[in-house]
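Apart from one protein chain that is not included, each protein chain of the complex appears where it belongs.
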Amino acid sequence: MNEGNVRVPAGDGPVGASVEQRDSRWHVSGHTIYVDDVILPGMAHMVLARSPFPHARIRRIDLTDAQKVPGFVRALTAADVPKNIYTILGLIGFGLDEERALADERVRYVGEPIVAIIADTRVAASEAAKLVRIDYEELPAVFDVEEALAPGAPAVTEWGINAFNFDGRPFRQVRFGDADAAMKGADHVVEGRYQMSPIEHAPVETTGCVVRPEPDGRFTVWSNTQALNMSLDLTAHILQIPTRRLHFIGGTVGGGFGGKVDGMVEPLATLGAWLTGRPVKYVYSRDEEMIVSSTRNGVRIYMTDGVTNDGLIVARKVRSYIDCGAYSRHTPYAVQKHAANLAGPYFIPNAAFDIYCVYTNRQPSSAMRGFGVTEASFAMEVQMDRIAELTGLDPWTVRFRNAYHDGDLRPHRKPVEDATLIEAMQAAARLVGHRLAPELLAMSSKPREV
Amino acid sequence: MTESITVRFVVNGVETTVFADPLTSLQTVLRDQLLLTGTKAGCRQGGCGSCSVLVDGRLELACLRPIAEVEGRRVETIEGLSAGESLHPIQTAFVENFALQCGFCTPGMVMATKALLAENAQPTKDEVIVALSGNICRCTGYEPILAAVEVAASRLADGAQTGASRERR
Partner (left out) sequence: MVGELAMSVSRYVAPESVEEILAEMKEQEGNYAFMAGGTIVQPLLSSGSWLPHTVIGLWRAPLAAVERENGTIAIGAGANMRDLASHTLPGGLSDAARQVGAPAIRNRATLGGNIAIGRGDLIVPLLALDAWVTLMSPSGTRDTPISEVLDQATGELRDVAEGHLLTRVLVPATESSSAYVAIGRKSYNTPCVASVSVNASFESSTTVLTGLKVAVHGPQAWPVRAEAVEQVLVGRGLDDGAIREAEEAMSSVGDGYSDSVASAWYRASMSRVVLRRALAQLAKGRP
């Protein structure tokens, strides 16, 4: 098969053939069982009472009215959680023990979970959750990344500084060559301020799980998590039980996109099943999916490029503020990826990057579709077009001239292998019928001649 | 608490009786009482279309109709379209054209397509877009779905012309 210049090897395998998805027939006929379709005898429902404030101290929790709702079964508070630390990256030794499964003394974002209500029906649980009376002392809140880092900003974190610590610094640092000197020697300086708002994945299926206690002391958990093993480990960790007591069933996810990797619901639902002896369903409402579940991080990027008249970037300085919201979750990983991708597929000989993971009183952000990198790509590709405008070169030329080659060092000192940007752009130009200049057609990703 | 009432209606051709709070949504009755979970609950607010069903042949959102108002009506859900291994042409067109990924919006999309093609056998692309505008998909980007609807329309039209009646309408 030949489409333009895309060559596909002919053969007996699936490449080039149309292969039916293995679950399509069940999906189109409505027979696939998603989490909310799991309905078990005696199943109870869990609904959370959540903080209405972005930042507050919890003074008192009163369950009296909630307990009177017909169908009320049980309420879980922080004291019921065996190890009340929710920390997804802690499982791989990277995160901080800063977030609770159920808030005890303080809440840091609107929607933070405080009391888990279990009742016979979803409506009863919802009603009882509304009747949980909590006395709060409101605290000042901060919502902007740069304001959060300014002196005197409300402290979102327990340790008082609204920035994640990377090897002793409040930002991830990358230094390569001498960006200041090279910037001074540049013919042009291009500065840009780029911002991306948080994005909610909004899968059509909301986050959720169903947990059934088994006679042998194990728990069967149907979950739509994208991270089955991590969710299992997290549940075992929070409940302080060996992992062999958990049987997680997953793989049927009604849309994830990174929004179902945090394992937020399984620990509490399993605890609820354990303490009540009943199956428990905990599924987010649409409102919770929008307001509470994690988003892609918002980010503000200040990018400055020193450029020659030929359109070559000789220096790049970047200061990025990635908004992790109230808790860091996967965002330190976003910072790593962001830092490692700020040169993109281009060779930049002098670089200075400072990437902050900033705490604000916003909905915590987490994974989504290339998080950390997508934002960097957006900023730098606009920057490339601006460089083209400024130097009078066309956007293809700017990219070809700056494209990295095999053997080039990236700012974090990783040598480039299997570079193909140049060849990909050449193929793309052919496919869209764009004629490239001979200089560009002659290029390749082979190592530069020294 | 409102007194529960008896409601009699037809679901996928089967006469059905339920006993429920009159303001329970049709969505909840279908899923929790009748265990017809093919009709999904994506938002419970009429915004996503994943609970699309046909009521007396018209496209509706099951989350917006109270069961009291279903008395005497004819309801069709996704489960009514296929019989065992045999799929409705719309369903086959969806499978063959990769008009789904996670599948959660799919029952609603299929029901909306059924409603469309029953009223307009040869819709233009714009008419398809309007007909499916109440169904949200977060996975496919919609183009494969539009392609599947076009294929389904032409297959159903061919079937009508040649009189082939093995497929369900």
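Quick notes on this one:
Each chain carries a letter (A and B) given by its place in the written order, and its residues are counted from 1.
The rule is simple: a contact is a pair of C-beta atoms (placed from the backbone, for glycine too) under 8 Å apart; a residue touches a chain by one contact, two chains touch by 3 or more.
Everything quoted here is computed from the prediction, not taken from an experiment.
Touch with the chain omitted from the figure is made, among A:S126, A:T397 or A:S445, by A:S126. Across B:V11, B:L81 or B:A112, the single residue that touches the chain missing here is B:A112.
The chain not shown here is touched by just one of B:S52, B:T77, B:N97 or B:T140, and that residue is B:S52. By the touch rule set out above, chain B reaches the unshown chain at residues 1-2, 4, 19-25, 28-29, 32-33, 44-46, 49, 52, 58-61, 63-66, 68-69, 112, 115, 129-131, 133-135.
Along chain A, the points of touch with the absent chain fall at residues 69-70, 121, 123-124, 126-127, 130, 285, 287.
We adopt the following convention: only the chains that are shown with their structure count from here on.
Against chain A, in their complex, chain B makes its touches with residues 31-32, 35-45, 47-48, 50, 77-79, 81-82, 87, 91, 94-96, 98, 100-107, 110, 136-139.
Note for the complex: chain A touches chain B at residues 20-21, 23-34, 36-37, 39, 201-206, 253-257, 285-286.
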